[in-house]
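A selection of the complex's chains, in situ.
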């Protein structure tokens, strides 16, 4: 089974990386861009295919390792299998 | 006093810290391998700078799961002194031993330069050899040193005097420009509530000899030594062990433990 | 069957193919052809440059290892050796600036520690297109963060380098990285596959399909259609490299290694064949045993992959287990993939079949060497005849002065080097921003000085003299910290060598460098040639970059790059001449890149440097700075800007030279020394003794930079203003 976890900075935390991208896009003439937020994605392939187990495992891994709950939020989904 | 410098596979200030403690400060110092589960009876654990496990995910995120960190946590819980420098600070945050998290520097660039920090609380085991508001010239070298904590936590840190070092200018002013990485409240170093675990982004080991630009970093090491000696004195006289410095242009094989 | 299309894809000519057939006695299969194609590429085989590189002097009294190994080695006393080498990563850095530059650092680090040395410093020489174009900025940002990303994580300080901007680099940025390492002098390791029956061991990262044909790519011009041909660029893993470093050094210290070679360009192909060829042995390997990252890789891909962070080790069978134990402690793989044989063949099996069987000598040593046609380009003579225009009557030199310090080639490069950890290992005692970087050698009084230098405009106007000057200037930079030069490494960045004009530039530059190295009596210990720095027919300026290391006997004597106090005497060593050809001034004010490169008299140059070193040794010098781009006025300004307290100066000049040339001309063999007033006379006496022109031209002090010429105040600027102009020029382009 394959899952995708999206980790992004909490809205309350400033995202200078997104700002830089926004500015770069503006410089190139993409004035229509109003805001950019940047985050990380993890695509994880699991041997396990039991949905229930996966639904317990993934948030656990995200919470412990993939995201820092002080500054980041995560969401996840199953993308395969 | 006996110091232990933890060696993660990606540590790269481990020998620098060792050099400052043993060869400059004259203290017995040992390396503690990241897979070790024994702290060799040290009096103070130092988590040095570097990129513990590559730090591709988040600085310090993976180091917190290493065997040695389990021991460090126990050691800290028992009142042992723990100093985290740069990456060491980040690891202490990730491990929950210190509050807050590090964001990317405000200009999104790695920054290596000398900075000024002032001692905001000189009544900790890590700063007592200095004066309150004393300005220290110590280099930083990091990508993620932009201190962040939620507002409530910050208020508490201020109230409990846990902010030990703040970025400032040469005269001790907390100017925007001096706050090179954008840290909230200019935070360069914080201590835990119990007062035995300190994290700081500047590298005192890079400022422990005049020849490399500054020896202000000695204040931090001297504070620890004084504190430990006093504590040892009040328990039982611990025979001060004389250490002969082993200074060589080539570092020893650090991982060869 | 090997047809013309296959040959073209491999950048091999029909004649080259015929000689391959002759050498191996049959038609090669595709994998074998691939092997020849990379090993006989310009990048690995030096086929256009070999005949000229022979002109470099390669002997010297401190030399331990000259060209031909992964890096050069010099004896620095106390049982220590310095190991150093430079490498280009120009093509990959254009395609993927971050990873291209990062893997460039990774590659040169491996060249150093494969010899048993611990890398102690990196220097980088960078050339980009002008920063007002967004594409150039993004290449510059990517390259700088790539170097910083790799070097910082690995834990080596990047202590010096240079950055220049010119439109000829817009589509051909140059990224040259030099690494300096330290080793015990009797524990140098070489790329040897000795001892028939010994184990061949693969260590480090797994092999993927990265950078297949990187070496061939670096040996071809970019055209409009290169887009598809561009291979996968490699991605660097500095953490793995750090593990590899520690594991290799530990295995070496434990005596577990006989021979070792990094896998850089041409990966497994290069390491297997070179190690065997150098030891007059052969190698038999099983490709199925090579750790692989991807499924279904074929022999061609496995042999030609340029995956990073890998090494090949030869050791005796009884040391295999302990060696593997060391690597596993560092969480790395160490896999026996074959053994050393006595038949001088490289044999490789794949799925039980013999897929490669070729003589290693043919691959390594018999690459053709070409004496390609050379022809001096017409423009060189034309540019040299250019008559420098009169100084415009209304030209405001004071304003030019301000603009010159802000000119990107001259302005502060702190935006670059503060992204580099330049202090880790706590040895850096002269930080980036000075003339040369200096590392202390802990436990001794000595310092290791190093510099990287290049001036492509001089080389464009006059490649031979450009080559001479670059050596002279690098040595002069060392003299300014009190160091005597010991050895040279060089990186030669040129266009397409199949064009006679380019080949001529190359030949001339090499002759210039060779001559200068003889004059200074320093051997060339290695280097790198990067041809085909050309896009759509537009070549870069000929750009030789020199890395020189030297020794300082007593680090306590090293002067600062900036003024240290008020009312100190400013001494000018050397002579001002009326030379404006190839100057930044001419570029800025007249928008011309013409004229003749400045003259160079080796005897004068050497004496000036000797006076400088002697004065430093006698502790007479507080500040020293060499005069280079921007001339005397800019050099003085830099001393002032780099002083901690913003100390100004007042200088009085005389003589018949036109004022602009006096201020901004780039005549060679000049150094500014600043001394306490009472010591100035001693410096002058020293100079007199060595027949060097020297003069007290003014003194430090105040908050202004003031220069008089023939009783007329020609320059007067506040230090503060000049400092801002110098410091903000480059960051201004990168404002968030």
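Lettered A, B and C in written order, each chain numbered from 1.
Methods note: a residue touches a chain if its C-beta (ideal position, glycine included) is under 8 Å from a C-beta of that chain, and two chains touch if they have at least 3 such contacts.
Quantities reported herein were computed from a predicted structural model and do not represent experimental measurements.
Trainee: If every kind of chain is shown just once, what is the true count of each in the whole complex?
Mentor: Each shown chain stands for its kind; the full complex totals A x2, B x1, C x1.
Basically, only the chains that are shown with their structure count from here on.
Trainee: Taking each chain's centre as its mean C-alpha position, how far apart are subunit B and subunit C in Å?
Mentor: 36
Trainee: Counting in whole Å, what is the centre-to-centre distance of subunit A and subunit C, each centre being its mean C-alpha position?
Mentor: 40
Trainee: Between subunit A and subunit B, tell me the centre distance in angstrom, where each centre is the average of that chain's C-alpha atoms.
Mentor: Once rounded, the distance between the two centres reads 31 Å.
Trainee: Identify all positions of subunit C at which a residue touches two or more other chains, and write them in rising order.
Mentor: Where subunit C meets two or more other chains at a single residue, that happens at 736.
Trainee: At least two partner chains per residue is the criterion; list those residues in subunit A.
Mentor: Each of 16, 20 in subunit A touches at least two other chains.
Trainee: Name, in rising order, each residue of subunit C that touches subunit B in their complex.
Mentor: For subunit C paired with subunit B, touching residues are 78, 80, 118, 145, 148-149, 152-155, 182-184, 237-240, 242-243, 246-247, 249-250, 253, 329-331, 417-429, 431, 440-444, 555, 736.
Trainee: Please give the residue numbers of subunit B that touch subunit A in the complex, ascending.
Mentor: 57-58, 61-62, 94, 100-101, 103-104, 106-108, 148-150
Trainee: Touching residues of subunit A toward subunit B in the complex: what are they?
Mentor: Checking each residue of subunit A against subunit B gives 12-14, 16-17, 20, 65-66, 68, 70-71.
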